[in-house]
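With one protein chain held back, the other chains of the complex are shown just where they sit.
Moving on to chain A:
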Amino acid sequence: MSGVTTSWLPLAPILVPLGMGILMLAPMGRRARAGLALAAALLTLLCSALLLSAVWNGAVLVSELGAWPAPFGIVMTADRLGAFMSVLASVSALLATWAALVNPDPARERHHLFTLMAVLFAGVQMSFLTGDLFNLFVAFEVMLVASYALAVLGSTREQLREGFRYIVMNLAASALLVLACGLTYGALGTLNFAHLAQRSAELGPNATVNAISVLLLLVFAAKGALFPLGFWLPGTYPALPAATGTFFAAILTKVGAYALIRVFTTVFTEDPALPQTLLLILGSVTMLYGALGMLSQREWRSVLSFAVVSSAGYVAFGLGLGTPLALRATLSYLAVSVAVTAALFLIAAVAERAAGTRNVRARGFLDERPWLAGAFLLCALTTAGLPPTAGFIAKFALVQAGVQSGTPLAWVAVTCALLASLVTLLALLNVWRGFFWGEATGTRPAPAPRGTRLPAYAASALVAALAVGGGSLLSFTGAAASDLRGDGYVRGVLGTGPVVIPDAPAGEQSDAGQSDAEQPAGGQP
């Protein structure tokens, strides 16, 4: 097929953590295993960065599994959006691995913590790089199976209770997803994203396709923790150990967000009104719900888990607006949100350890940990979206896109976004006042070694770097968003010529004839 650029790169960020994860199953000492885990994270980041540089100019790279070309075999596809998400995931994976390395946890490590994390990373990378709807389901399962194990690894009472809820919710969503895949295949006869896009474009606005897309929206909304479906999140994330929780919070809901972006900008674009309205409504409610939830919590990571919910709302809001400007703002917001969530969860881990309690009202840490206070303030301002942080740039772009869109619903959503930002600021200042302000009370546990704080500072530095590089972030996401609107993705995967479905080989003709003959018979009452 002409015009398809095959490359080994889109598979590399998936295979590296998977292979290293299997290697880490071999019996070895903690030092060797930790070294492998770090090497895997660094190598994955390297592969993702190479991938991003390869698609920087708008190329679409394809890796064919088993050398079967696009609509027939499963392909891994990297356009600017996919490579961008892959880099975000690799960065979070590196931070989470680092945090796991500096906080030894012998019991969990004996039960293959590092392997499970590596498989989780592989599943997330595959979700971002796959070019096939059913393979997306498989990637979700790889990721979720690892996350189920990580959610209950250690078997504390809280983990088992929350893990059960997490597993039930995600199993239900996965069942719905595989159902939606089946319906999609039944309606359009393909599962490849590019081929789906082509066929749904040929079909034009269609009620069946609409129904399927709304079903997919519900599934991804559950994975992305939008309002009524995200109830499991604020309980599950605080129950996790710090390093794992950081990766969960930073990336797992973003996988749902990415799937929404991919499906509603690349695949089902013919009749966007209904999904966009739904996304705007869900997004508005989620933003406010998350912000108010933050205000109601008194423990570090419970507050931050609601911040994750709120950020899912902003992504849905941007996606619901649907204009190129809004899409650019959404992608920028995704990057900022991933970095700041990772940073905040790492800061929370340091803070919990320093205070010896999960409660935020430990008081007086401004003197003891001035750098931590600075990092927290930066991240709090970024989350709330105040200048001069990257959060301001992203939220300003979102609100600007909402105002430009100008429909009544968009105005409601903009109001919700601003209100939610204000409440978020209030909630995070409460944390600031409770933890850093005032006179120290009670006894502190022995201070943890300095190395345990480095991941949090590195993540905060990344947040600061995003603010400095805000302009180039916006120009890159603008380019990625404009990719999504053209047919570059479809041409990059399927080639420039039309897709030719070959006739069935002679041996199978009789089977096809039989099933054709059975269909009318089945339809008769």
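Operating definition for what follows: contacts are C-beta pairs under 8 Å (C-beta built on N, C-alpha and C of every residue); 3 or more make two chains touch, one makes a residue touch a chain; residues count from 1.
Methods note: contacts and distances are computed from a predicted model.
Enquirer: Would you kindly match the missing chain to its UniProt protein name, picking from "Transketolase", "Cation transporter", "Sigma-70 family RNA polymerase sigma factor" or "Peptide/nickel transport system ATP-binding protein"?
Expert: Hidden chain identified via UniProt as "Cation transporter".
Enquirer: What chain A residues would touch the chain not displayed?
Expert: Spelled out for chain A, the touching residues are 6, 8, 11, 15, 18-19, 22-23, 25-26, 63-67, 154-157, 160.
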